[in-house]
Each structure stands twice: as C-alpha cells, then as structure tokens.
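Omission of a single protein chain aside, the complex is shown with its protein chains in their original locations.
We just call them A, B and C in the order they show up, numbering each chain from 1.
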Amino acid sequence: MTWTLEALNAASAADFVAALGGVFEHAPWVAGEAAARRPFGRVEDLFAAMAAAVAAAPEARRLGLLTNHPELAGRAARDGRIAPDSIAEQASAGLDRLSEDEYARFEALNAAYRARFGFPFILCIRRHGRASLLRSFARRLEASPEDERRSAEAEVLRIAAIRLNALVEGEGPLRTTGRISTHVLDTAVGRPAAGVAVELAEFVSETESVVVARARTNADGRTDAPLIGGRPVPLAAYELRFRLGDHYRAAGLDLPEPPFLDIVALRFGAADPEGHYHVPLVASPWSYQTYRGS
Amino acid sequence: MTWTLEALNAASAADFVAALGGVFEHAPWVAGEAAARRPFGRVEDLFAAMAAAVAAAPEARRLGLLTNHPELAGRAARDGRIAPDSIAEQASAGLDRLSEDEYARFEALNAAYRARFGFPFILCIRRHGRASLLRSFARRLEASPEDERRSAEAEVLRIAAIRLNALVEGEGPLRTTGRISTHVLDTAVGRPAAGVAVELAEFVSETESVVVARARTNADGRTDAPLIGGRPVPLAAYELRFRLGDHYRAAGLDLPEPPFLDIVALRFGAADPEGHYHVPLVASPWSYQTYRGS
Amino acid sequence: MTWTLEALNAASAADFVAALGGVFEHAPWVAGEAAARRPFGRVEDLFAAMAAAVAAAPEARRLGLLTNHPELAGRAARDGRIAPDSIAEQASAGLDRLSEDEYARFEALNAAYRARFGFPFILCIRRHGRASLLRSFARRLEASPEDERRSAEAEVLRIAAIRLNALVEGEGPLRTTGRISTHVLDTAVGRPAAGVAVELAEFVSETESVVVARARTNADGRTDAPLIGGRPVPLAAYELRFRLGDHYRAAGLDLPEPPFLDIVALRFGAADPEGHYHVPLVASPWSYQTYRGS
Partner (left out) sequence: MTWTLEALNAASAADFVAALGGVFEHAPWVAGEAAARRPFGRVEDLFAAMAAAVAAAPEARRLGLLTNHPELAGRAARDGRIAPDSIAEQASAGLDRLSEDEYARFEALNAAYRARFGFPFILCIRRHGRASLLRSFARRLEASPEDERRSAEAEVLRIAAIRLNALVEGEGPLRTTGRISTHVLDTAVGRPAAGVAVELAEFVSETESVVVARARTNADGRTDAPLIGGRPVPLAAYELRFRLGDHYRAAGLDLPEPPFLDIVALRFGAADPEGHYHVPLVASPWSYQTYRGS
C-alpha cells in the first residue's frame, strides 16, 4: 500500500517504521532515525533524512547495509530467502529465469566479488539492461576497495529511492523514472503517421535483441503511452522498429517489392536511466531521419 | 576466355558456336542461328539476334530450352551433371551448401513445379537473394501455365544475357549489373567521415541476416568499391551497418556509455537488380538520416 | 465585453440582440432570429442557429447582408463610417495605412467588382496576408455571379464566426484560430537549442517581406508562445529566420567567418488559416532540416 506524507507525519513511530522499514534492505533502523526527524514537507526531504541517517551511522551499521544485501541471482534469491522487493527487482531483469550456465556465471562473479570486497555485489538492477548488468559487474570487480565501497553505497541509495517513491505519495517525489518515446511523421503528406506498428527491442548482446514493448501510433503519430516509462530506462542499446512499408501500402502507394523502406530500424543507446529519450521517425517512402528529440 | 566482337565476327561458324554455344543451356543451335546473322557492331545486337532465333524457333526447340534446364538445387546439380555456368550460378546463391532439410524442400518444390508445368523451375539466380528465390518459387507455382511459360522464357533470356556479357567484350554491352554504394557525411564537422567500418548484410529471413560485404570509408567518406557491383543486385532486404560510435570516439568526442549512436543500421530493400542503390549516411553524434541517393 | 452562454440564454431578447447584433454587419435581425431559438448548450449551436436564420431569410435580406458590407479600404473605411469591428479587421491587414496608389488600386478593384456583382467585395481579412488578399480579389473578379455570390456569403459567415467567438464564452467554441510554432534542436549536442533569436516574416510580394513576430527559444528549444496564435493564420508565404550562428558562437564553437550556417531561413506557405503549422529546425553547424511537424 502507499502512504501520504501527511499520514506518515501523523503516524506513530512504530507505524512509520512498519511502513518504511523495508526501504533499506534488512535495515529498519534507517526509517527509525528518520521518524525522529518528522514532519517532512516533501518526499525528497524524507529521503534526505534517511540518507543522512545512513551517513551518520557507525561503520558496523553502514557495512551491514551492504553485507545484508542479497546476491544477484544468488542461492538465496533462487530459494526465495530475500526481501519481496528484491525478488521483484531481480525478476524485472530476468534474473529469476537464468539458464544453469548463467546461474553458474553469476555464482562465480558473486564469489569473486565477495572474496575481493567482503560484501555482495549490489546494483540498482532496474537501471540496467542485461548486457549492462554484466558489464558493470565485470568492471566493478576491477575497482579499488575504496571506490567500490562508494559505488556500492550509491547503489543502495538508488535502490532505496525507487522503493520510497513507490511507497509514499506527496510533493517533491524523487527523480527515479525516465522515458523512451517516439513520434512518426509522414513527410510525403506532411501529417503524423497513424496506425504504424512499432516495437522496441533491447540488445542483450551486440547481435541478440529481445522485444520489450509493442505499440501502434495514434492519430497524432505518437504512442498513447511511452514505450518505457514510470520506471528508470535500463542502461542498454535499443532498436525501435517501425512497419513503415505497411503504412505506405495501407495508404495505397504502389511500392516496389521489396519496398525500399519496409521495416525501419533505429538503433540508439540510453545512458541516462532518469532521462527522456524521444526518438522520432521523420520519413517518406524513400528517406528517413531520426535524432534525439525532446 | 573472353572474345572481342571483332574476333567473333571474323571467326568460323564452328568457332563462333564453340565460343557462344553455352550461352543458352544445352542449346548451341541458338549461337548457330546468330552466326549466320554476323557481323555485329554491338553486343546488344548480337544478343538481339540470339533472342530473335529463340523467338523464331519451332515449339519443340523452344520448349527444349526450358526442359533442358537443370533444376535448382536438384539431384543433377548435386551430382555435378549440369553446365559449369549453372554450377557457378547455383553456388553463388549458396544452393550447393543447403542442409538436408533445405534440399528436401527444394526437391518437393521442384517436383510440384514440374508436375504442374512440365519443365523445371527456371530463375536467374544471380538476381535473387535467398528469401526472394523461395518467394518467387512459391509464387510462380500459383501462376497460370501461359503466364508461367512466359516467365520461364524471360528468365532464360536473363541468364543468357549475363553469360553473354561475361564472354564478349565490345560496344553496347547488355545492362546486367547494378550497384549498392554508400557515403558517410559527418555533419558535426561538415566533412566526409573517413575510416568508418561499414558492413552490408542481406536478410535471408525477416529476422536472420548474413554479412555479404565489409569495407571502410576512404578520405571522401565513400568505399573504394561499391559494396555490391559488377553483378546484378540480388532482390533482397539489406542492412548497412556503420560503426559511427567508433568514428566519434576516434575523433576524441566524449560520448556517453552506451553512446546514443553506436552502430547505425540502415535497412532497405532492392527491387531492381540492375539499378543503383546509393544509400548515404548523413550523421552527427545525435542524429542521422538516409535516403535513396544517386 | 464578453458574455457567457448562460448569461445569453437568460438575457432578454433585447439584451441578446444588443450583445450579438453586430456579429452580422448592419444585420441585428440575425441575432433576433437566433434569440427565439434559445437556449444554446454550445457556442457552435448558437452560430448554427444564426447561420440557419441567414439561410432561411428572404432574398432581399440575404442580399442586404452583402450590400451593407463596407468596401475594403474604401471611402467609408477611410472616413470611419463603418462598424468598429470592420475598422479593426481592416487595420489588422494594414488597409488603414495604404499609400495613395494602393488606395487607388483598391478603389478601382472595388468599382469593377461592384459593377460586375452589384455588391462590395467581401473577404474575411483576418484569414489573408497582403499578397493573398489582392490575389483573391483579382481571382474572384473573374468568377461567375453564382459562384461569387456563394463565395461572398461564405466570407460573411467566416467574419461572423470570428466576431461571435470573440464575444461569447462557453462550450464548443468555433474553430477560428490557427498557429505557427517552431522548435530548435541542436543535433551537435542532442539537446534543444535555448536562447536562439527567431523572427517570422510574411512575404507581401515574392521578394518583399515584413517581420510579423520576434521571439527567443526557451530551455525546451520552443518559443513561450506561438509566433502566430489565437487568430487565423493569414494565408501567405512566410520565412522563419533563426540566428543559428550566434547560438554556436555562444556555445564556444570556433566557426569560420562567415560561418557555413549563420541566419537559417525557412520559407513555407500557410494555406489553412485554421491549421497548425509547426515548423521545427533540426540543425548542426553544418546541416539542418525542417518539415511540417505536429
């Protein structure tokens, strides 16, 4: 369930901790500290108070925030011995559907990481695509202990911010969502192209991609909802595919077979999970262009 | 070996037939008829004379032109019992490297076709990609006997034209080749983009593609040779892929990771095997466009 | 002053006519007829009732609607002997600032038109630019009396619609406004271009243009308000001019002198006064493009 800031400000400390105790994994004490700093006028103030509590906590507690985190695709996750939010987060990245080989790869990375840094690899999964997740894991294994400690704590805060936003309604929500949107303009007739089938695929490797969203353009040439929205845009390379040939065939144009433009594919990368990637298609039967729009 | 028109005009009838007897499969008589119409000032006149001989031939001979043709990926081809040119043509479409299943599919199509029309399926393979070849086969199986007879004879002439062009040098060569070329312009600096790795892939199905050419752009932003040239452009859907991200990294730009544009993929279809498909990439790190150029 | 539909529905017939009597020039009887058809739920219903009253009126009254209209830039207009709305409308097209020669030209056209059709030339001026106004005048002088009668009555309704919209607030306003807007995207950095000086000029002849609006792009690369809005877009050829060179100089780029792109001029025509002309500029220092957007 979600709470309003007002309700949280008015709640007993116990209820407050019951409500927000899970924002930091296995660390209800963070909510406890924040409860004492009420009232909060804005969600971001509440989050700042929790972050301050973490920063002010003794080393043992701060380290605990890391050591208590579940491993990615780890044994505990497979056996369901992790927090519900973690289950959902790992599932969102498909980590609950890995092949035995992939599990094995993760177990090896997890073991190497824990051996080197003394705590599990922590990453705000919702901000990463499959390829990016593995790239980050490999890269961070190379980092210095100091840098890596900072990276891990930053990821803990990113995870907490998303969880808090999902639990609390109020002014000043945290910036934890991005968007991928598109727009199709038909320059043969000077109007938006309606009814164009669009799909968004994420590259899980340089050559392999999986479709993550499908839509059709409306009368304004846009999709009714963003192709990705209301969540961070996973760091990844994407491909937007438009059935432009079908659009022009439906418009009665006499196209060659195969048409010069049939499925138009726009590849682009998203490096800012909280950013807006507007990637329009401006096309005629014989030309098209795209750009990062706004 | 190749002949000049002059040499062919001066040759004995026997030598002339020896030289051009294979232009029409198992039908040296076509060259024989043409020999009597010498001299020829242009290659296209020589070809017109051969086509006229075919048109004027009695039905039995004209039908023989079809019945004597080898089947695509047929038993004869597998056992090497077909004309050398046919072997090369079928190999160019990969028909000598089919899986057992694919062979089986061709044998079934060949049998159905022969049963329906009384002669083997004839197609100028060099003008078709793998997907187009199978599409044409299925479509022509549905045609009326009259239409299909005309289609088969047209293909025989297309095959002959390519063989003749390869054998004879002289004025007025036949139009049997097309081109796929590209050009990369960097609109961030207003200059051609040099050293960009480009690959051309052919879609053998809607989702599966195979790389058919690789090149790097020169100082003028073009490839030294067309990506496809000196032969017909196989009817197919293609994808040009440019390593634009590498180009901008090499230029010292500070790109996000992943970059907005890394591998740019331009999909287009070629429906005119004798046409010129110039498909340029006009790009900055945040936008690009293409069109059918000239 | 403006009225709400509710107030008009509740008003006495006399007040209703006092409020809307000027919607049709010198023809308060139209409002009188409409008063009897109250109540109206939507502005468009009220207008439909007035149009129906006109259509049902005897010939003398309908012709009177035309004969009572003031001439464009006519003697009456110069001497202020026309309805206040007419004064404003003619001023909006600069007809109150004509040279003696221009007045003479209009007087000649007015005389020729009245001699041919028996009523003054009527045009909804707000829907026309200077050049279009004169083109229409010349073209309509050539029309048949039947066609021209229809054209004149259509213009009377267009004028009335704009006047009614200005007087009445309520559901279902009439569609009497269009828009010209723009948007500047900087494809060198993948962001909207802020602070770009933009001007919109109207061509009053093929070579002569007058600036009709000036603005600067905001952080989103748009102008805070449309360059033309809240009124019909005068039928005309326009030119949008962007100081792109200044934008890139301000961004610290080292441009040649003169820069390849300094003032970018986009010429376009507006043929639908009630339409939305979104004309974006997508540019790098060495390339740009535009299209009719949405």
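By our rule, a contact is a pair of C-beta atoms (placed from the backbone, for glycine too) under 8 Å apart; a residue touches a chain by one contact, two chains touch by 3 or more.
On a predicted model such as this, the values are computed, not experimentally measured, just so you know.
> Touching the hidden chain in the complete assembly: which of C:A91, C:A104, C:A154 or C:A265 does that?
Within the whole complex, the residue contacting the unshown chain is C:A265.
> Have a look at A:L63, A:A143 or A:A188 and name the one touching the chain we're not showing.
Considering the complete complex, A:A188 is the one touching the chain left out.
> Can you work out which residue in B:V54, B:V168 or B:L185 touches the chain that's missing from view?
B:L185
> Considering the whole complex, not just the chains shown, which residues of chain C touch the missing one?
Those residues of chain C that touch the unshown chain are 132, 206, 235-237, 239, 256-265, 267-272, 282, 286-292.
> In the full complex, which bits of chain A touch the chain not displayed? Write them out.
185, 187-190, 260, 282, 284-287, 289
> Need a quick check: the contact residues on chain B for the chain that isn't drawn.
183, 185, 187, 190-192, 220-221, 282, 289, 291-294
Criterion: only the chains that are shown with their structure count from here on.
> Interface check for copies chain B and chain C. Shared numbers divided by all numbers used: above half gives same, below half gives different; which is it?
same
> Approximately how many whole Å separate the CA-defined centres of chain A and chain B?
The mean C-alpha positions of chain A and chain B differ by 47 Å.
> Give, as an integer number of Å, the spacing between the C-alpha centres of chain C and chain B.
That gives a centre separation of 58 Å.
> What parts of chain B, by residue number, touch at least two of the other chains?
Counting only residues that touch two or more other chains, chain B contributes 260, 282, 286-287, 289.
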